[in-house]
Every structure is written in structure tokens, then in C-alpha cells.
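Here the complex is missing a single protein chain, while all its other protein chains stay put.
Labels for the chains are A, B and C, by order of writing; each one numbers its residues from 1.
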Amino acid sequence: MFGRIRERYREAKHKFANVRVDASSYGPIPGKIKAVQARLDEIFSQCNDLVIKEISCGKDGRIKILVVHIEGIVDRRLLNQDVIHPILDYLPSVQSEDSSSIYQQLSKCIVISSDIKEVHEMWQAVNFIVSGDAVIFIDGEDRALVVGVKSPEGRQVEEPDTETSIRGSREGFVENLPTNMVLIRKRIKNPDLKMEIMQLGERTKTDICICYIKGLANEEIVREVKERLGKINTDAILDTGIIEQYIADNRLTLFPLVGNSEKCDKLAGKLLEGRVAIICDGTPYVLTVPYLFIESIQATDDYFDHAFFASFMRLLRLLALLTSNLLPALYVALVVFHHTVIPFKLMITLAASQQGIPFPPFIEALLMIIAFELLREAGVRMPRPIGQALSIVGAIVLGEASVAAGIASNLMVIIVAITAVCSFVVPPLIRATMLIRFVFLAAANFLGFLGIMVAVVAVFTHLCTLRSFGIPYLAPFSPLTAHDLKDSLIMVPIWAMITRPKILRQQENVRGVKGSKRQEVDKGRDSQKG
Amino acid sequence: MTVKKDKGRKALLILLLIFPLLLAGCWNNRPLTEINIVAGMGLERTEDGKILVTVQVAEPGAIQPASAGGGSGGEKSKPVFVASNEGETVFEALRGMLAVVDKKLFLSTAQVLIIGEKLAQEGIGEILDFFERDYEVSYLVDVIVAKDATPDELLRIESDMDTIPAVYIKGTVENTAARGTVKKTLLIDLFKDMDCKGRQPTAGQITKSSDKEVRTEGLAVFRDGKLAGWLNPYETRGFLFANNELKGGIVNVPVDNGKAAFEIIRSKGSVSVEVEDGKPSMLIIRVNAEANVGEYGSGGRLDSLETLYMLEEKLGEEIGKEIEMALEKCQKEFASDIFGFGIYLHKYYPKCWKEVENDWHNIFSKLPADIRVDAKIMRVGLVINPVGKGE
Amino acid sequence: MGKTRISGLQLFMLLSGFLFGSTVILAPALGAKNDAWLAIIIGGTGGALLMLIYAAISLLNPSKTLVEILKEKMGKVLGSIIAVLYIWYFIHLASLVFRDFGEFICTVTFPETPMTVLISIFALGVVYGVNGGVEVMGRMGELLVPIIPTFILIVSVSLITVNDFTAFLPVLENGMGPVLKAALSYITFPFGETVAFLMLFPNLNRKEKLKKIVFVSAALSALISIVIFFRDISVLGSDLMSRVTFVPHSTTLLFPEANVDPLVDINLMIGGEAKIGVCIYAATKAISQVAGIENYTNLTRAVGAFCVVLSVWDFENVLDLFSWTERIYSYYAITFQVIIPLILLVLSLIKRSKPAEGSDADNEGVIASK
Partner (left out) sequence: MNSILLAIIAVFIILILYDMRIFIRNKEPAKVYVLYFFLMGAGLIVSLLLAAGIRPVAPSRLIEAVFKMIGIAK
């Protein structure tokens, strides 16, 4: 199997070889400052975090200087101290009309910083800009000065609580929008990464940032996102959760149609797959659209791990999902209807455990599940120190006392415990699972396996009707996109994932090379994906 | 438009979901605590021609001490109880039993179905119909025919070996079936053969050996749905050899001045009929058996190939003798083709079968037989020569 | 509103689900007893040909549903009358499947539950699916239909130890008569019933694949039927097999060590849903096209409710159902499944239709496939 994939990979590489040679398509730095500005505007279109400072100097201020950097990733103090101040302080004294002499002055004496480079190509300049350096263009010169003013480190970001991973970055988003934008920019150093800021909410005037990679994201989806965001008619946006409810395709479904994440590396991966992110000021949760069902059983760690292991974990997650939905229902159906299915020995065990329980299994299951959900909710709301006490109470009440008191059978306790554990394995679907479980339970009590089947088929029908930003929710399974199965339940190794999900319909489908043509090619193969 | 539609679908879904809730728990809904788990069943004909049904019901609470709470009550109760009731039909007798027992009887878990000798002699065809028709009966119940004892007696024994006597009986059937002295007969086998003219049904035999023990050995032979007679354990084994149903067993062979015992490892048997001029002329039985030496008490050495070949021949003869005994009994005494020669005829000589079909019992019992057994001894065990015969 | 499209795979799955439909509970061609496999091969060939005729009709009239074809070829009045007859046939077919389903469940699992309730619950699910449109039905099929052959194969493989592989002998004991009769009934049930798909074929996105899809799914269905037949006869024996009501169910009862009839239930749900779903969709779509209503989903609930009532009303008991299906159904079905489609085929060949507007691409597909 891998042999074929490797072959295709080679083909794809070959196909894009010419693109690599053509890496400097931006051309050399034009001599005219106007042209430079135009080029920059073109390259960084829709990048609202780009800062271009224009300074006049020379005789009569005839010579213009552009200081270009990206807000947030530069150390502003350093920038002011090393670049802006020297220029403003010394340049007025230079009364020259010759641009090259100004250039000399700048590079030799004025700029204090020790980290100065000279570049001649536009793409080099752009690369330095997006990686956090300041670039100085001088009118009349076909070269530019690069001053290293990278912010030594990002802001203090913490590991997110809600999404932990064994492997991979521990950086999580914070509440501050600019910081979040920087965090993304730091991972994807590319002018194609577009960040458009808009304000939403009549009263709150919350800053929203739509983030996507031009050329990878489907233009239609980007347009659709903007349109739906524009249609939001409310005076308060406090969290992305509110946006999520406004922009979802089907507003009543229990299943998440918009993804959210707190992790930078995960988001970067989603962006590189061609998804669109929506960042909102004031919340660390970043939305990604379109969101498909399969994403809920994918985890960021999967991509950093051995493919076999990751595939196994995904199958396990699917199993857990099914178990947490269906196990209580199956149990009830078994003990209430389908006695013919139970082998004799098991029958004795089951019947013995049922003896003396005053409730029918359905009520018993209902009680136990509700008790568990209560405990879970209490655990979330409770201040953390009290959580310990709560878990003790829960363990004793649920685990032992109810059995000892003859309220619940010990088997039912096991069933509910397994159900609970399984439901935690697939966090994005916890809420959907929680409610659908009751539906299955009721159906099982009504018509046994047949009832469960009717309910399952109904839920499947519902899933089939869902779409997320026009993409069928159950893709790549239904409609079957054989192409995208490589990253579904079974995951192929990362080096074999040559193409991006086809269902998202980007223009540029092959991973690697083309998107990052201006970087060193091998480094550019984005092995990182969320 | 889309939103409206979505709302509509959602509402329908909700309707679909709430509907079951409203009607929760009707009709076939029956918790496990409200059924009696039947472990064994017995059928017998009473003196006045009615059908006596006996059931052995397991009491789960007594078998597995219930969860801590309910434990105190169930200390002294017996693991099973036996109830019987008579009626005109099986179904009536079973349903009538509800007047005696507390909960509905659940038949699917039955481990054994014991048929009384008297009932078997009068015919089991109409009795079996209930079991075929009822949706809760498992087709995979072991059927055995009681000899010299009523099913009632057998189900009422108190075994020391298993808390549930029916499980104990089933266990003995499995054991003897592995030894090759009883044929493990499932309900479905009876259904299949009952209607088939080319093969007569058979079932295992069970007798009561003491107050606490049963013995399952031998075979009940039916003819036209009625019990025709019994085969003893050796004949049973012969029958199984021929029918390719032998799973294993020990065959004793007299050698020189002692006996040798061989363990059958594998055996392949086939029956066929030779047809001449459109008429069946000869019954043919072929058996290929593989055996190991299990015990060699003849006092001779075993390390020569000649001895081994001689033993193979004798083993073959011995097996052939058993088959011959079984066949002869079926031909001469019962006139019942339990081997399935008729099926063979039907499959490969349909025209010939059409002619003999209705008189098959008679034709079968008069046909000569050709039995050939090819026995092979594969291994001799951990030692080669017996004690005292080494170099 | 643009036309909803389904992919070739989805159509294939829907067709296969439709063909598996009731055959998972009622083994086909049992009239031929031991020679049913022969009847299945003959009937399967005939069925595949019949389905190819439907495909040809659809290809000759690109982007047109059965009702539109009828109206165009037979004139507005006659066409509409025949279309109404077809509507009746689709509704009746759905109700027959409902009834099969209800009788099966009531016999083997829930004898005390009223059949009407079971059928109604089932109908709710089906109507919900149909209301989602062809696309949703296609996706459902794609997702669920593969489960049916998987389960059938699992059961078959597990039963291999109790098999008697020569049970199907002797061949042709009673001559060709019963075989041909059984083959005929196998053509009408289930192959001929795919005439309902004439309402669905126009939704296929790649027309040139239609013939292949139709043929492969017919072949697959016949193949699975043969597997089922050999499994059943070698497990049950021909004598018992000719007596039991629901053959596949009785076979699964013999699954070693465990009772797996819930698996049959699952197959039933999926196959039944596909079959009834397509029938109700065809009926509703046909009604709205005859009456000129734009949105067919308005009527699905009414049609569904009527089908449920009809299924209960139509037959007094299970034997009534079986005997009617055996005696009358073939004749009844042949009218709709063979005679009218053949007339349509001839008419379509005589006067080629001008392509419906905006379907140049489809037309090219037709030309390419010829």
C-alpha cells in the first residue's frame, strides 16, 4: 500500500519541481519606493497586522524611507530604540540627495542594532517581514536593510486546560486577539496567511479576525463565512460560542457544525488543510469551519505519532463513541426484550444481579445516568479544591451505596461507568452523546433492538442531512471520497498524506512545496497539522 | 427556506424521539426478574394419553448469591425447582403450568429436552411441531430419550456435580458424544430427519444410574417418527463411524494374549449405495480412521512395523464389526435407515429413488452390505515397548 | 432549485439495498426447491436484462423521470392515466414491503406488539429519510447498505461447520417447469420492482455509468441470493426449508453459540428502509409531477400514512399475504414491470426525444455510452 503512495508522492514532487525553481517570482526589489509599497500591498493584501511606516529624510525630506514590520511579532521597544529613534534623530542632519549615501549612513552608523542584513530580492524581504524582522526600504535603492528586532519570545501563553496532549506544542491561545494572531503568524510564516479584522456586535464592538491561507482555503467558503458573519444581528458578542450558534448551517442540531480549539498547533494544521478560522477578541477558543464529523475523532497527537498507533486510537475512539451512545440501551434491550440472545450462564448472572432491584432496568439506567451527569456537572462548576470531596461522594454513592441499598444492580453500575469513561474519549461530541443516549435508551425500552435500530437509522439520516458550510457532514464516508479516507478512521503515515482533503475543494491540493515556495523547500513541507 | 426545512425535520425527529417515551414499556417488555429460566424440559405420555410436561427451572438468586443487598433473603433456597403439568397438547400443558409457577416460563435457555420412552414409542412428530413453531425455543437444544425412567424422574435428581441438574445432564451428553458412545442430537437434527424419507432420526439415550447420577450412552432409533429400539454403546459407535460423526473414542482390540486400546484421533466415514439396473443392489460403507496407541497390554513388543500393520488390520476389523452390528440391527430388527442411504440415493440416483422411496424400509433391510474400514495407527505414545520388553 | 445529484456509488448502493430489501427475510425463488440456485441464475439474468431496459429508457430520455417520459411518449391524457397507475403500484409496493416487515417482526420477535405500531414507527424513520431528498437517501445507502452483505457473509461463514455441501442435490428432480416458474417470480420480485428507480435515474450525476451500475448491482444481488440459498439449504436441508416461514431467520437461529437474529433485524431495517424509501419517494415524486407541484416533500407524510394504512388493510393474515403474492403478484407486476416499460422503450426508440433544456452534458453522456 505504502509503495503506491510513495510512488504518487514522487510523482507529485516531480510535478511541482518547476515551481521550486521559480521561487523568486516576486522579483528583485524595485528601485522606486512607490513600487515597493504597491508590491507590499499586493503581497500582504488583507493582512491587517502589517505596519508600514513612512519617514521622510534627506534634503528637504525628499527621500522616503519605508520601515515595514508586522505588528505583534516584533519587539516594539527594540524597534523604537534601534530603528525608529536613530532614524528620526540622525537622519534630519544628513542633508544628502543621494539615496546610496543615506543607505550607507543607515547601515553603518545609524542603526545601532548588531543584527543587520542586506537583501536584494523581494521574496527575501517578505520572508524576513513575516518572520518578525523589520525591513527598511529606501527610495531609489534596489536593496533593503533587514534589522533583527524579533520579539525574543511570545507572550506568556499557557497550556490549554481543555485540550491536553501527550505530544506536541503546549501553547494555547489567550484572550488577547493580537497575541493570538501572532501565535498563528509565528507558526505559519507566510504572506498568504490572511487575517482580516472586522467588528461585530452593536454595543460590544468586538474584534473578530477571519484567518485563512489564501490559495488553500476555498474562496467560496471564505466568502460564505464573511457573509454569515455579516448577517449576525446582535449587540453583544462575548465569545466564539455565540458566533458559532449564529453561523452554523443547522441551528437546531445537537452535533457540532463548527469546530473550536484552544491549541495553536491544531489550528495551524486546520488552516493548512484549507479551513477558515475565526478568532474573537476576549476568548481563547478559536473557531474552525467547515467542521466535519470525522474531526471529532481526530486528535492533534495523531499526526505526531506512528500511523499504526494513531489509526488504532482512532478506531478505539469510534468504538468509545458507539459504546457511550449505545451501551445502556443495548443492555436494557437485552434484559428486557431479547432473552433469546443471552446464553444460559450469562442469563443466570444477569437475573441474579437483577434480583431485588425495585425498578425496571430502564428506570434504573435512567437514574444512574442522571446521577452520573449530575456529578459531572457538579465537578465542572465546583471550585477545584472541593472536586476531590465530590469525587469521593460520587464514587461511594454511585459505586457502592446504591448497590448495597438494592437501588441499582452492580452490573448497571459497571455499564454506566463504562459509558461515562467512553463519553470522555470524544470530547467534541460529549453534549450530543449525552442527550442522544437517552433517546436510544427510550427506544430500547420501547422496542428492544428494533427500537435501537430505528433510532440509529434516524440519527444517521439526521447526520446525512447535515452540512457544514456546504460540505456534507459525514464526508469522507458519505458521500464517499476515497481520496480523503487516508486521514479518516485509518490514518496513513504523514509522509504519505500528499494531498489535502479533497472535499474542502481547494485550488491547490498537493501538500508541500508550492504553498511555501519561498522557504527552503524541505523545511516547507508542512509536517505539522492539527 | 433551508432554515424552515431544517426546523421541520428537527420537529419530526423530536416527534420520533418522544413517541417511544410516551409508550415506554408496553407489550413484549419483560424484565429478567419476571421470567422463570427453564434449564431442562421433559415430555412424557401419561397413562390416560395426555402429555406430561416437566420443566426444571433455575433460581438465579440461589445459584449466584445476589448482590449484597438481596443476599440475606436467599440463603436457604434451592438452586432449581421442578414443576410438571399435563395437558392435551404441549402448548396447553406448558401454559397450564402458569397456574403452578409464579412467573412466565422462558424456554430458550433450556439445556436439554428429555423425551419419555412411552411418548417416543407412540410417535414424536406432533409433539415436535410446537418446538418448531414457537419463536422462543432454541433450535439447538440437546434432545435425549429416556430409557427405563421418566423424564420427570430424571429432571428431579439432585446432582452433586452441578447445582443445576440439567447442566449436569448436558455435560454428560457432551462427554459421551466426545467418546463416541452417544450421538449429540440437536432439536434441529430431529426436525430435519423427521420429514426426510431418506434418513430416520436418532437421538441419544439416557438412563438413571442412581439417585444422583444419570448415564447417557447408547442411541434411540426411530422409524417413521416412532421409537423402534435402542443401540448399545458399541453399536452406537459403529453407527457414528459410518455416519462420519465420530469425534473420538477408545476402541479395544484383542491381541495375542491381551488387549490393546486405541484412541481414535480422526475418522472419516461415508455411506453410499450401489445401483445396478436402476435398482439399489448394495449398501457401501467406507471408513478411514486414524488412531494412536493408548494402551498396549498384549505382552508383546511394539517396535516392528509388521506388528503395527497387524494391529491396524485388527483395529479395522474391530471397527468394521461394530458397524456391522449396528447396520444389522437397523436392518433386521428396526428396518430403519438411520445411516442416510436413502438420502444418498435421492441425491445421486433421483430416478431410482422415486421408485423405491415408498418401500424404502423393506428394500433397505434386505440389501447386502459392503463395509470397508481402513485404519491407520499414527503414534504410539510416550513409550514404544511395554514394561519389561525393552532390550 | 437545482437538481439534486447523486453519485454512481450512491445509486449503486440504493439499488442494491432495494434489491436486498425483502429478500433478506423472504428467500427468493423457493418454489424451485433444490433447484432454486438455477432459478436464481436464470431469473438473475432476466432481471439484469430487465433492469438494463429501464436504464436504456432512462438514457434515451435523459433527465426525464418516468412520469415525464410517459407524458411525452403517450400523450398527456393517456400518459397521465398510466402515471397514476404507476403511482398506485409504487404505493402498493411500499405497503407490501411494510407488511412483510411487520409480519416478520411480529412472528419472530414481538408477537404481542400490534403490527400497526411497528409499521408506523418504521414508517416515521422512512419518511424522515425521504424528506431529506435523494441526496440524503443516497448518502444513507452509501453508509448503511454495505452492512447487509457483510452480515450475510458473517453468518454464512460462521455456519460453514454445520454445512452439508451436497444438500442441493439432486439437480432438476422435477424438471424445468418449477425452475422457470420460480425464475419468473424472481424476476418480478425483486428485480422488476426497480422500475421505481425510473423516478431516480435522472438524478444520477454521470449518466454514462448507469448501465454498468444497474448491471453490477443486479449481479451482486443474484450472487448474494445464491450464497443465501446455498447457506440455507445446506444448513436446513431441503425438507425443512420448504416448511419454514422465514428461511433466512430460521438459518440464523442455528448460529453456533449465540443467537444472532438481531443481525437479521438490522439487515431488515436497512434493506426495508431503502426499498420503502425509494417506493415512497417514487410515488410522491410522481404525484407531484403529475399534479404539477413543485415541492414533493409536502406529500411524503400523507403518502407514508396511506401506505401504512394500506399495508394493514390489504390482507387479513399472513397466509393471505403469501398466497396473494404467490398467485396474483407476478401477473400484476408484469404489467408494470415488463409490458409498459417495453412499450416505452419501443416508443423511445421510434421517436428520439429532443434533450430537455439545459442538459447538454447529459446528452453527450448518452451519445458516448452508445
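Heads up, the rule we're going with is that a contact is a pair of C-beta atoms (placed from the backbone, for glycine too) under 8 Å apart; a residue touches a chain by one contact, two chains touch by 3 or more.
These numbers were taken from a predicted model, which means no experiment stands behind them.
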Practice item. From the listed residues C:Ile81, C:Leu180, C:Val216 or C:Leu310, report the one that touches the chain absent from this view. Key: C:Leu310
Review point. Which residue, C:Val77, C:Ala258 or C:Ala291, contacts the hidden chain when the whole complex is considered?
Key: C:Ala291
Exercise for review: Touching the absent chain in the whole complex: find that residue among C:Arg231, C:His249 or C:Arg301.
Suggested key: C:Arg301
Revision key, fill the gap. Note that chain C touches the chain not displayed via residues 92, 120, 287, 291-293, 295, 298-299, 301-303, 305-306, 308-310, 312-316, 324, 327-328, 331-332
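We adopt the following convention: only the chains that are shown with their structure count from here on.
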Study note, to complete from the structure: Contact tally winner between B-C and A-C is A-C
Exercise for review: Find the geometric centre of each of chain A and chain B from their Cα atoms only, then give the gap between the two centres in Å, rounded to an integer.
Suggested key: 63
Study note, to complete from the structure: Chain centres from averaged Cα atoms put chain B and chain C apart, in whole Å, by 41
Point to revise | Chain centre separation in whole Å, for chain C relative to chain A (CA means) | key: 45
**Study point:** Junction residues of chain B, two or more chains touched
**Key:** 9, 13, 16, 20, 23, 26, 28, 108, 135, 138
Point to revise | Numbers and ranges of chain A residues touching at least 2 other chains | key: 337, 340, 447-448, 451, 458, 462, 465
Study note, to complete from the structure: Given the complex, residues on chain B that touch chain A span 2-3, 6-7, 9-10, 13, 16-17, 20-21, 23-26, 28-33, 35, 37, 39, 58, 60-61, 63-70, 73-74, 106, 108-109, 111, 135-136, 138, 167
Review point. Can you list the chain B residues touching chain C in their complex?
Key: 5, 8-9, 12-13, 15-16, 19-20, 23, 26-28, 108, 135, 138-140, 188, 191-192, 195-196, 346-348, 350
Exercise for review: Name, in rising order, each residue of chain A that touches chain B in their complex.
Suggested key: 249-253, 335-337, 339-340, 342, 344, 347-357, 360-362, 403-406, 409-410, 439, 442-443, 445-448, 451, 455, 458, 462, 465
